[in-house]
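Read through the structure below, which is laid out as structure tokens, and then see the notes.
A single protein chain has been removed from this complex, and every other one stays in its place.
By letter and in written order, the chains are A and B; residue numbering begins at 1 in each of them.
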Amino acid sequence: MYNFLPHTAEDRLNMVKAMGLSSETQLFDDIPASLRHGITYKYLQPEGLSELELQERLKQLATQNTAGSYSSFLGGGAYHRFIPSAVNTIASRSEFYTAYTPYQPEVSQGTLQVVYEFQTMIAELTGLDVANASVYDGASAVTEAALMAARITKHSKLLVSKTLHPDYRAVLNTYTEALEALTIDTFDPLKSTVENLIETWPTDDVAAVIIQHPDFLGCLTEAASFNALRAYCDARGALLIVSSDPVSLGVLEPPGRLGADIVVGDIQPLGNNLSFGGPYGGYMATRQKYLRQLPGRLVGRTLDKNNTVCYTLTLQTREQHIRREKATSNICTNQALNVLKATVYMALMGPKGLCEVATLSMQRAHYLASALSKLPGVSLLAPERAFGFEFALSLPAPAEDCLTWMRAQNILGGLSLSAYYPEYPNTLLIATTEVNTDKEITHFIDVFGTWVESFNLSHSKKEASGALKAKETCPS
Amino acid sequence: MTAKVLETPIFEKSNPGARGVSLPVFGLDSTGLNRISDFLPEGLTRKNLSRLPELAQLDTIRHYVRLSQLNHCIDTGFYPLGSCTMKFNPKVCDLYGQLDGFTQLHPLTPESLSQGALEVMYRLQQYLADVSGFDRVTLQPAAGAQGELVGMMMVKAYFKKHQQPERTQVLIPDAAHGTNPASAAMCGFEVIELKSNREGGVDLDELKQKLSPKTAALMLTNPNTLGLFERDILEITRLVHDAGGLMYYDGANLNAVMGQAKPALMGFDVMHINTHKTFATPHGGGGPGSGPVAVNNKLAPFLPKPYADFDGSQYFLNNDLPDSIGKVKAFWGNFEMMARAFTYISAYGSEGLARVSQDAVLNANYLKEKLKTMYHVPYDLTCKHEFVMTSQRQKVTDPHINTMAIVKRLMDFGIHPPTVYFPLIVAECIMIEPTDTESKETLDRFIEVMSEIDRECRETPDVILNAPHTTPIGKVDEVAAARNPDLNYFSAAKAD
Partner (left out) sequence: MADSHIIPDNVKLTETHEYLRIDDDDRARVGISHFAAEQLGDIVFIELPEVGQRIEKGDTFGSIESVKAASDLYMPVSAEVVAVNTQLTEEPELINDNSYGDGWMIEISLSNPDEVNELMTPAQYSQIAQ
């Protein structure tokens, strides 16, 4: 029993004797007897399970998650993407897996160089100067970026897009409520163009404008809107924070070049498992001039005493273990294993691979959106807006009905938006990625079509014109 | 002199055109989808591809495998790292925490198709409540530090609900972890430092003096960061409660007290648990973690939402918490860590967990007794899972010898340096936590190595002062790294 504990009974006896004690229990004499006695358990069994029994138990639980046999079009901030086998080969190496935080650079060069490469890759994708070693997830990255903007501008108002991921907005709310120092105003880019909305925005004390691009509904912010946001921020002394899916940045112009001061997002789509919501990792990138206010770990390149190039955690004085209550944040981890997976993933994909993943996902979304929106009573929620690999579809009936229908045909057809936006009860959010095969797409269209037909509505599906094979779409 | 390089940055290995993986192409009718400009508006498409590296798969694998070989890790060597609980995490937890049924599960999957995952969450909530003695548990926080923040947010919400906005102060001992004051400050609390008494514990007179109608909470680690159990714990929690404050338990040292004393019964109202210390989350070179928070019924209404619940036939995510502080993480928390913790606790059972803490304490006391003949132990009392010593005796032989030099020498023996210069109240502190999973043989070898180092301090101090000698790199120029930060390969190249 307890075969993970190495001592034999004899070992324990010898150690107790060596300390001049008569019994191990003496080591707990400093705990008040009233606490020690009568410890009882309501749920825990006294005996542990053997490894074989554990195996049975866990396998049984895992198979009760029956979603695996469905083809999934779920998105909403977490995406089912292809993970090359080599990612897990590297990530499961004990040397990475069971290493401590790299506070001792002499014996942590592996982890440190990986993080340095990650920082560089994220800076490349976002078009900014510096990136940190990651924070908890996309939601915490947005929140930390907002707090960072408040420190830099010494302003207190946040203007937040309603199409920023609802969970990210919720987390931002939780933090700002606890801090009682920042106020949040939301704006709805579906109601009007950003250029028009800006007219109504405050003229002073604005710390940041926060948008998502592509946003929660999959929509993109046009270059002209970026220009308008940049101009507003410049005029008001505010920062522009953009949350972006990192895979989409394989093909999209980096937000840093479109005017963003801080770009954040979640690295889950870069080689990380869905795992029912975590662990993922939040990335944060910014301009050089804001470096000192960037929270989270940073790895720098330097030399050792023998003139060997090496890597080390640096600028640690911003962190809690030195600054305590004056730290930039209380965060004291980074998502190192997720960062490792993301780094290996990006290295394996390369610039072209990442562009292809993004492009293929978008081609599928656009194909699907075009086919579905031809059906009667079905239309894009925002037909005038460009989108990436995710889109919101207005339906003739509640989205839950549609999802139930699709589920009966082994399809997880997307997310009903009503949970997030009660004003859109009949709206479905659909995501496609490279793992949704051509066959799955066709099947989706068929099954969805039968659901629409079930309303006995007239059916005017247009014939697709001459089939063409896709050409190479990413520039070489 | 050109600098030596251990492993060239991957960007320099890039071979334009090389590919690490191949991808499918779009096979349906691609009319109107052939060019990126067919579906993306002008000005939003990358003008240039990113400068990610381009390598064949084998070259990528070699690069990262070689990098891995530059790391020290638990699976190759001992980590007597105080306050960090670097114990061995059973591989079964990793393997069964990563079954496809878990890893492929989208967080927004309908509840009826994710019953297994929800059951793991529900049961883990119960197990952690059982271990800690508290009534309710949230699994949402992403790490111990976030758990701590959540705990303090709930304290704040509690006093808001009970209309006591004047409670703005949080008392924190001077020996506390740096996250404590950082978390309290993030919730807008004023941090009041408590000086420790001569035994490193809470000074009751100081506590009485600092308690006031403004006190919101006392944040305490027990056993404290010196590895000592607060003998007056029941008196401390009574004093704080009498003053109208709440008691926060920093669960960093939970590995010492499982099955020996439940934090809730000590009088605490809320605690966070670092699963990477006690419950089999791999350290992974710095994360990810998971930081469940346990509370008594006083604070339960303020838990983050949702939490896993069971209605008699189905497991589900319950959002019905009107006074909740809200969400602190996208989705539900770091599920993979929950699955590992569930596996770990199931593997041990309550008797096994008690044995874990007994062995952790046994190992620490054994080391302390053996090492105190060579090194100065400022608090020579029965410790719990860790203890502190100093380099003051070694310093006498050569004034340049200090704690940092001594622990760096350990690396030459394949041992990771202990935590040093913490807690801040002990000068030249060396903090040692052997954990429950190290054998007597490993402990005895560590004692031998420390004895050898003690001898070197007297006889060959240069060997100590120039250590480490056998690691991939030597002492790092951290001053240069901080004065001119090079954090991005491409901007560094531009600057050259």
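We take it that a contact is a pair of C-beta atoms (placed from the backbone, for glycine too) under 8 Å apart; a residue touches a chain by one contact, two chains touch by 3 or more.
What you see is a predicted model, and the numbers here were worked out from it, not measured in a lab.
S.K.: Of the residues listed, A:T317, A:N410 or A:T450, which one is in contact with the missing chain?
M.R.: If we include the chain that is not displayed, A:T317 is the one touching it.
S.K.: If the hidden chain were put back, which residues of chain A would touch it?
M.R.: 292, 315-318, 322-323, 326
S.K.: Touching the hidden chain in the full complex, which residues of chain B are there? Just list them.
M.R.: Touching the missing chain: residues 478-479, 482-483.
The rule is short, and it goes like this: only the chains that are shown with their structure count from here on.
S.K.: List the centre-to-centre spacing of chain A and chain B in whole Å, with centres computed as mean CA coordinates.
M.R.: Centre-to-centre distance between chain A and chain B: 21 Å.
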